[in-house]
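Each remark here refers to the structure printed beneath this line.
This view holds just a subset of the chains, kept in their places.
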Amino acid sequence: MKKLSSNTLNHLRDRIHIIIEGTDTPLGKLFDIVLLIAIAASVAVVMLDSVLYLRLQFGTVFFYAEWFFTILFTIEYLLRLFSAPNRVRYVFSFFGVVDLLSVLPSYLSLIFGGVQYLIVVRILRILRVFRVLKLKSYMQQAGFLAAALRTSQQKITVFFLSLVLLVMIFGSVIYVVEGPENGFTSIPVSIYWATVTLTTVGYGDMSPKTPLGQFIATMVMMTGYSIIAVPTGIFTSELAKSMRPQLHPVTCPNCGKFGHAAGAQFCDRCGHDLHI
Amino acid sequence: MKKLSSNTLNHLRDRIHIIIEGTDTPLGKLFDIVLLIAIAASVAVVMLDSVLYLRLQFGTVFFYAEWFFTILFTIEYLLRLFSAPNRVRYVFSFFGVVDLLSVLPSYLSLIFGGVQYLIVVRILRILRVFRVLKLKSYMQQAGFLAAALRTSQQKITVFFLSLVLLVMIFGSVIYVVEGPENGFTSIPVSIYWATVTLTTVGYGDMSPKTPLGQFIATMVMMTGYSIIAVPTGIFTSELAKSMRPQLHPVTCPNCGKFGHAAGAQFCDRCGHDLHI
């Protein structure tokens, strides 16, 4: 009797798993669509709730909507936990943590009151849309991008370190040249200005007033305008390489030609069988 | 007698079609040039009409010019409709819709009065200049660009989705850190700021005041400055690939495999001589 019950439970577990994680069954597709709408709606509620005049008007609506989504996502979390093949692994996986973080703030707000910082945690729900985007071709394309980023990671680290040092040195120079009387009140603030200028953002909340300061600013801008070529060059080269078809390292037993196209069965120089 | 008349009509239709769509005959070229000037002039009128002191001075001139161009484009639309080989298809084609939209607002303004929104529709006339640009070599180059965009579309979707999520998370973080007292009045407005900063536009209408906010802004700028490499890398790789010399268009006489590496003498699938 117990075994049968266990079987039924396992069967239920499998069914839930297929609906939640799969995309092939009609129910699985429906689940994904409903989840996507729920995520978007709950994030919209968090965002609109921060607009003062909307909160004054629809405050209670937002409050109940928030709790509705929290309970919905809690049920979903429990179902995922129940149906996961390896529960511990799920809880500590990236999406497991995101799933938990998307419901936790609401419960915490009951204890600690409406702490501001919980809003940011709530907005992380938006990361869950990547979950639904399980389409194979998209994942493959994202894989290409990730591979290019991974292989260029060391070059990019060198670039970033140089960028940080450049910004620190430029910031100190402008601090000495312009000084507090022109708004460059301290080195950290001047480094902030150097970053704003080097990255070509250019808010204009601080800008040099002295001729020498403007000349140095010109140097910073020209540098920023030019060295953007570096990360772009790194990433483009890596991506181009990862997308280029590689020759297979096969040697023809007859003529010795090394390197053949993927899928070649015969040598394209002498016609001998490659015996692959 | 009726048949002859029908023939004359068909003949007229063909002649008009050649003049309107063709670029080879002197009349066809003249038509294109006149149309180009008319489009530019009519768009200039719409633009200048929006400048207050010009409207006060030349208001009536603009009014009559607008109606002159409307009637001109209406005649052109009717001629195109008349001479089109497939009329229904023309009406619902991209340029058919644009052609109609470029005359409709003026007629609608008779009924509804000078509705503001009609101005935008009127300015869409400018899209019709692409019509005149029927030069073959330009179309081919545009085709290269379109092909590269199409094949990189999935990668770019992944990139855009990440961009939107990044902006939402950065916006929420800065909202919590800076708060309404520093101008970050709501999450939507803070997301607007994050977009302004990440894309390195940097209006400066909102800028962080607290040290922590300035540090986060520095992070957002550095991120924006670096990840511009991603769309550039994607597009460059795809464009380089679409411009790279393809496989040679040789068919194997034995197995029929089409496309072989440059210099291949034997089919690399069946080993048969390619007789090149």
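We call the chains A and B, going by the order they appear; numbering starts again at 1 in every chain.
Basically, contacts are C-beta pairs under 8 Å (C-beta built on N, C-alpha and C of every residue); 3 or more make two chains touch, one makes a residue touch a chain.
None of the values given here were measured: they were computed from a predicted structure.
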Entire complex copy count, 2 subunits given: 4
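FYI, only the chains that are shown with their structure count from here on.
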Copies chain A and chain B - rotation angle from C-alpha fit, nearest 5 degrees: 90
Approximate Å spacing (C-alpha centroids) for the pair chain A, chain B: 29
Footprint of chain B on chain A - complex, ascending: 43, 46-48, 50-52, 116-117, 119-120, 123-124, 126-127, 129-130, 133, 137-138, 141-142, 144-145, 148, 156, 160, 163, 188-189, 191-192, 195-196, 198-205, 224, 228, 231-232, 234-236, 238-240, 243, 260-261, 263-273
Of all residues in chain B, those that touch chain A in their complex: 154-155, 157-159, 161, 165, 168-169, 172-173, 175-176, 179-180, 185-188, 191, 197, 200-204, 207, 211, 214-215, 217-218, 221-222, 224-226, 228-230, 232-234, 236-237, 240-241, 260-261, 263-273
